[in-house]
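All protein chains but one are shown at their positions in the complex.
And then chain A:
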Amino acid sequence: MSRFLSFRRLFSIIAKEAVQMRRDRITFAMMLGVPLMQLFLFGFAINSDPKGLPAALVATPEDRFARAMVSALEVTGYYRFTHPYVSAAEGEALITRGEVSFVVTLPTDFGAKVLRGDSPQILIEADASDPAVASGAISTLGTLARQALTREAGTEAETQAQQARQVDVVVHRRYNPEGITQYNIVPGLLGVILQMTMVMMTAMALTRETERGTMENLLSMPVTPIEVMLGKVLPYFVVGAVQVLVVLTAAKLLFGVPFVGSLGLLLLGVLIFVMALVVLGYVFSTLARTQMQAMQLTFFFFLPSIMLSGFMFPFRGMPTWAQWIGEALPLTHFLRLVRAVMLKGAGVTDVAQPLIILTGFALAFSALALSRFRQTLD
């Protein structure tokens, strides 16, 4: 242990970093200024009309009316049944995890009711935590269902088709019934703000030493790579904690965003996410030679993060290639986690996947950073 990590040495580095951080007034002010500014800017909604959103179908496969419904819904372009014919429980789990945006439920006696001329019910649950998802897709539903069933029943008998028009479409907007955009944006902002400041600050960690010429001195002392890394990233956890506090308070007081999930679970997610971010910033600082380059690397990473993570546009509505890139960004997984926990009250098992992936990012970045760290000046 003491060969690679001495707590006395680690603490000395942390103390030094903390003092330097405090003395750099402008940077210190930015750490609070950036989240506040972004909160106000993004308080305005960004709207869009996404198509091809994943959906799950809860119905019996033998039912030809169910099949007709599915194809009719897919023709609209709004729905894509990625999980056809699942159980009600599976449907519930899928929407909680955010893997589908809709769950369409047809009762088991759906076909029979249509044929009998009763008014069958269709239940459509939409994940309205992202209001953009729900709006267009839901508005087309009513008429669509009636047309589809009329066409299918028409081959049977005219009279029954008349009655089939009585089909009831019940829509549940889940998690965010009024479709308030801020509910979606503000928790996402937590991720975006952390992403921006944490990576940017730590990206300067080593380049600042190199640029000021203090690196030679630091390296001539018996510090180990892991001590330097931890010593330089740990102080930013405090900054991150302050930012989380600011955003969550603003979410509650300014935007009235509900918080239905577990705060502890959210903070665990934040902790792992911040770990991944600060270490990623540190990786940048081992790559960049100047602080300017470190900034550019940060922005090179920041832009796709904001565009492709599901922060600006619903993730499932993006083209496949963009989704692939999105999956490679820590922010994407954090957004799933924070939205699920804050808005849907998701539990540990529901967000296990993003938690594990974020941990993976943190470990992979750490390994990369330690392998990149040069203990000599060459």
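The rule is simple: contacts are C-beta pairs under 8 Å (C-beta built on N, C-alpha and C of every residue); 3 or more make two chains touch, one makes a residue touch a chain; residues count from 1.
FYI, contacts and distances are computed from a predicted model.
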item: Chain not present in the shown complex, as UniProt names it (candidates "Amino acid/amide ABC transporter membrane protein 2, HAAT family", "DRTGG domain-containing protein", "ABC-2 type transport system ATP-binding protein" or "NADH-quinone oxidoreductase subunit F"); value: "ABC-2 type transport system ATP-binding protein"
item: Among A:223, A:241, A:267 or A:364, residue touching the chain not depicted; value: A:223
item: Contacts of chain A with the absent chain, listed as residue ranges; value: 6, 8-9, 11-13, 15-16, 19-20, 23-24, 212-217, 219-224, 375-378
